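Inspection log for the structure reproduced underneath, given as C-alpha cells.
One protein chain is absent from this view; the other protein chains keep their places.
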Amino acid sequence: MNNSNSMFARGAPLFFGALFVIGLIAPFAVYPTFLMKILCFGLFACAFNLLLGFVGLLSFGHAAFLGSAGYICGMLVRDAGVTPEVGIIGGTLAAGALGWVFGVLAIRRTGIYFAMITLALSQMVYFIVLQWKATGGEDGLQGVPRGHLFGVIDLSNNIAMYYLVFAVFCIGFFIIYRTIHSPFGQILKAIRENEPRAISLGYDVAKFKLLAFVLSASLAGLAGATKTLVFQLASLTDVHWHMSGEVVLMTLLGGLGTVLGPLVGAATIVSLQTELADSVGSWVTVIMGVIFVACVLLFRRGIVGELQALIQRAGIR
Amino acid sequence: MHMKKLTTLACAAALATLSGAASAQISGNSVKIGVLTDMSGTYSDLAGAGAVLATQMAIDDFVAEAKPAFKVEMVSADHQNKADIASNKAREWFEREGVDTATELVTTSTALAVMKVAKEMNRVTLMSGPGSTPITNEQCNDLSVHYTYDTYALANGTAKAVTQQGGDTWFFLTADYAFGQALEKDSSAVVTANGGKVLGSVRHPFPASDFSSFLLQAQASGAKIIGLANAGADTTNAIKQAAEFGITPKQALAGLLMFISDVHSLGLKNTQGMYLTTGFYWDLNDETRAWSKRFFDKHKRMPTMVQAGQYSSILHYLRAVKAAGTDEAGKVMAQMKQTPINDFFAKNGRIRDDGRMIHDMYLAQVKKPDESKYPWDYYNIRQTIPADEAFLPLSQSKCPLVKK
Partner (left out) sequence: MEIFGVPSALLGSQLLVGLINGSFYAILSLGLAIIFGLLNIINFTHGAQYMMGAFVAWIALNKLGINYWVALLLAPLAVGALGVVIERTMLRKLYKLDHLYGLLLTFGLALIFEGFFRDQYGISGQSYEVPELLQGGVNLGFMFLPIYRGWVVVAALTVCFGTWFIIEKTKLGAYLRAGTENPQIVQALGINVPLLITFTYGFGVALAAFAGVLAAPIYQVSPLMGSNLIIVVFAVVVIGGMGSIMGSILTGLGLGLIEGLTRVFYPEASAVVVFVIMVIVLLVRPAGLFGKT
C-alpha cells in the first residue's frame, strides 16, 4: 500500500498538470456547455465523495445543497442584481449553513439512520422550494442573467463562462485534495476505519464529522451555484431526491474514496445522458440502473478504483 | 494577463456571432424547426407525437407549394414537462445544431423558460400548446408568438357561458403551477364580472393522480360549479373521480381547458353537456374536415386544437421566411406580423405586437351520446367568439412592447 501511495505521489503533479492543460484547451474542441455540465457535476460528486468515501457517511440528501445554493445564487443575481461572483459565494455560504443544520441533526446517528435523516431533511427543503413564491415553484427560477464577472468580463460568452467554471472546479478540487491529505483528513479516515478507537484516542468525533459535513455541503453548493449561472435556470430537478441518487451513482461508478473517481463518474453519466437521451428515451434510466447494479455487485471500486488496482498489480509484478 | 486574454477571446467570439447575424441569407441554406413537446406524460395526447406529425405535414405541404431554394428540416424532443430539460435542450439546439426556432412547448413553465433562452440567442419561439396569459403580458418578448389559445380566451368562453347559464357559485380545483394559476385567475375574474361568486379553491400537485381529498373539499364548499383549472390527464382523472365520489351530477364540473382527446378518452357518457372553449374543431366545415382527415389517416385520432394550431403556425413561419428571404429572427417576426393568417385553422387571424395571434374561438358543448351520429362527432358549436372579443384587449395588456 505504501508503494502505490508514493508511486501516485510522484506521478501526481505530472498527472494533474496534464489534466489541467487538457481542461484549458478542451472548450475549443468540445461543446463548452457540455464540458461545463461535467465540471459542475464533477465538483458535486467530489464534494459528496468527501463525505462518503473518506468519512464513511452516506448522505441521501445532497441535492438539497446543490439546489438551494443554485436558487440562492439565482435570486441574488437576478433579483438583487449582484455580480456573478457574489452570487456564487452567496450560494455556497447558504449551502454551508444548511449543511450545518443538517449535520447537527444527522450526525448523532450513523449508517442507514443517518441516510434517512438526510433524506427527510432534503425533502423538507424540496417542499420549501416548491411552495415559496420567490423560487417559482414548478416553473423554477428562470431568466438568471450570467452577468459580468467582477463587473468586467461578460459571461454570456460561452468560452468566458467555461473558464470561470473551470476555475471554480479547480479551486473546489484543490480544497478537497488538500483536505484529504491533511492531518484533518487523516483523522477523518481514522474515524471511518474505527470510530470507537478514534474516540478513545481523545478526538471529538462529532465535531470532525460535522466539519466534514459542512465542507461537503459548501462545495456541493459551490457546484450548484455555478451550475445555475451556466444554465441560467434553477429548477426543482436540482432539489429532487433523484438528484441525490444520481450523485451517489456518479461517485460509486467513478470510485468511492478515490480522488479523481467522482469526476470520471460524473463525466460518464453526463455523457451517457446527453448522448442517449435523444435516441433511447427512457432507456437511459434503465442503463443507469444497470450500471448501479453492476457497480455494487462487480465493480465496487469503481472505474478509477479498478484502474488503480490494475496499476498496483502491474507495479508489483 | 489572464483578464486580457479572456476579454480578447470574448471580443473575438462576439465578432463572430455578429457577422453571422448580419447576413441576409438563410443560414446554412437550411431552416431547422425544433419541436419541443411532451411525448410521454400528462399532455402527450393533446400535443406530443401528433404535434410532431402536424409539423412534418406543414413542412411537406410548404415544400410542395413553395418549392423553396433552402432545405427545411425538423428535430424534436421530449421535454417531459420540465422547464430545465426544455431550456437546456433549446440552448443546445440553438448553440450546436443551428436550429432556427423552438416550437410547440406545451406546459407553460417550459414555454417561459425557452422564450428567454430564444430571446437571448435571437431565435423565434412559436407556441401552440401552452396556455398562460403571462406569455403575452408580463413575460412577453418581441421574438415569440403565442398562437393557438390562452387562459383568458378559455375563461371568456367557458366561464362566462357557464356563469350566465346559472352556475353562479364556483370552487376551483387548480393545478399548482403557472398555467393552472393563470387559468384560475382569469376564470375567477370572468365569474365575478358576470355576477357570480368564487367560494374558494384548492391547489393540487402537477401532475396528480388521486383527487379524492381535493374533490371532497370542493364538495364541502357547496359550490354549484367545480371549475377544473387543469388539463390533460389531470382533468380526465378529476372528472372520473368526481363521478366515483358521487359529486356529479349534483355539482357540475366545468372543464376550463378540455380537448377532443379528453372527451374521446372519457366518453360522451361522462362528459355530455360540458361546455368548453376551443380554437379549432375538426368538423367545423369542409376545409377543416379535409385537413383533419389527412391527419387522421396518419395519426388514427382527430386533431386537437394544439396539433392543428401547430400545423398552421409552422406553415405561417415558413412562408414568412421565404417572403423575407432570411431566417434572421427579427425580420421573420416582422414578416409574420404583417401577414394575416387565412387557412383552415384561422380566418382573419393576425399576430399582435404582444405576440398574441388572435383568431376566432368557438364555444362548444359536448353532445349527448344519442346525438352523436358518427365517430368523433362530439361537439355542438354554440357560439363563435370573434377574434377581437376572445382575447385580452391590448389596452389592458401588461406587455411593455404594446404602445398605448
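Per-chain residue numbering starts at 1, and chain names A and B are given in the order in which the chains are listed.
Just so it is clear, a contact is a pair of C-beta atoms (placed from the backbone, for glycine too) under 8 Å apart; a residue touches a chain by one contact, two chains touch by 3 or more.
As the structure is a computational prediction, the values presented were derived from the model and not from experiment.
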item	value
Listed residues B:164, B:209 or B:396, member touching the removed chain	B:209
Full-complex contact with the absent chain, from A:15, A:28, A:127 or A:174	A:127
Sites on chain A contacted by the missing partner chain, in the whole complex	58, 105, 108-109, 111-113, 115-117, 119-121, 123-124, 126-127, 130-131, 241, 245, 248-249, 252, 281-293, 295-297, 300
Those residues of chain B which, in the complete complex, touch the missing chain	39-42, 44-45, 80, 176, 202-203, 205, 207, 209-210, 212-214, 216-217, 219-220, 232-233, 237, 240, 244-247
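The rule is short, and it goes like this: only the chains that are shown with their structure count from here on.
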item	value
Distance between the centres, which are taken as Cα means, of chain B and chain A, whole angstrom	38
Chain B partner contacts - residues on chain A that touch it in the complex	31, 33, 137-140, 142-143, 152-154, 156-160, 163, 231-233, 235, 237-238, 277-278, 281-282
Contact footprint of chain A on chain B as seen in their complex	3, 6-7, 9-10, 13-14, 39-40, 77-78, 82-85, 87-88, 91-92, 95-96, 108-109, 112-113, 116-117, 120, 176-178, 206
